[in-house]
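First the structure, in the form of structure tokens, and then the observations on it.
Missing here is one protein chain; the remaining ones are kept as they sit in the complex.
Presenting chain A:
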Amino acid sequence: MTVADERLVRTGVARRLLIRPELGAVVGAVAVFGFFASQSATFRSIEGVANWLDPASTLGIMAVAIALLMIGGEFDLSAGVLTGTTGLIMVILATRYGLPIWAAMLVALVVALLIGFVNGLIVVRTKLPSFIVTLGTFLMLQGVNLGVTKALTGTVQVSGLRKAEGYEEARALLAGTIPVGGTDFRVAILWWIGVTALATWVLTRTRAGNWIFAVGGDDQAARAVGVPAERTKIALFMTTAVAAWLVGSIMALRFTSVQANSGIGQEFIYIIAAVIGGCLLTGGYGSAIGAALGAVIFGMADKGIVFAGWDADWFKFFLGAMLLLATLANRFVRRYAEEVRH
């Protein structure tokens, strides 16, 4: 064993650090923070932090769910538009049909679970790429959101949630603020941290987590040792849908209205955050904390560019550069991990 221990010391530490999926996101987050903090005093103030954690939180909840799905080897392009669908269902039921907020949210949750289930079922049964299947759901939901909203209101938004029964309580729970050191932080930040912690626990400390890595890493091999691959994947699509429902509800309660095109275009931002957080596009590898950090980088860049007094157009350039860097780093990690040694 002395020989083995000696080798462990030589290669163990470096390798363990290198193959942590969130390494890139940690380095990236520190670098981006340092950069904008040096450019703008507001950015590094507590108000600034509260400001850029706000977009990071709702994006983060989705990015973490998408990360789980991507580790499980699938994509969901309908996740963004689903935040709009669930928000619309909730506001329409509460304002047009007089349902209490909680009942409206429950209905929206059931619809979300159903959509997630159908997405998952189609993917596992047809074995079509989830990219295509959820692109289909994405377009369908986009059409439904617009069509139903226009038919009901004659406009492209539904509003008036403030008058609904239970609004104040629901808002306090999901979309309120809590003062920390004299600054108001969005309560969604707590939800985001909670979701990240739960996802991390599931991934690293439960049997389900082992199955998620396995179905994403090698579907056939996982089945061969008795992993219920289909159930695992369907559950992942449903988890993503629940996250979309949570974010949809947070947004609707915060703005008391929902645009019919809400959430469209966000689906790629979730994937980008997950990839910056170390998820491989090919599945089987990644981390929830990494995806949460990917969302932090996104939030910092989003607000930091404004604080630094630049044109907001530069944000997209920045995002693209981060994505390229992260993908290159991930490819290196994958090669390193998969390389067969003799």
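The criterion applied here is as follows: a residue touches a chain if its C-beta (ideal position, glycine included) is under 8 Å from a C-beta of that chain, and two chains touch if they have at least 3 such contacts; residues count from 1.
Note that contacts and distances are computed from a predicted model.
Set against the options "Cell division topological specificity factor", "Simple sugar transport system ATP-binding protein", "Threonine/serine exporter" or "Septum site-determining protein MinD", the UniProt name belonging to the omitted chain is "Simple sugar transport system ATP-binding protein". Checked against the full complex, the candidates A:75, A:138, A:213 or A:270 give a single residue touching the omitted chain, namely A:213. Check A:41, A:152, A:180 or A:224 against the missing chain and you find that the one touching it is A:224. Seen across the whole complex, the unshown chain contacts chain A at 1, 3-4, 7-8, 11-12, 15-16, 19, 201, 204-207, 209-211, 213-214, 217-218, 220-222, 224-227, 284-285, 334, 336-342.
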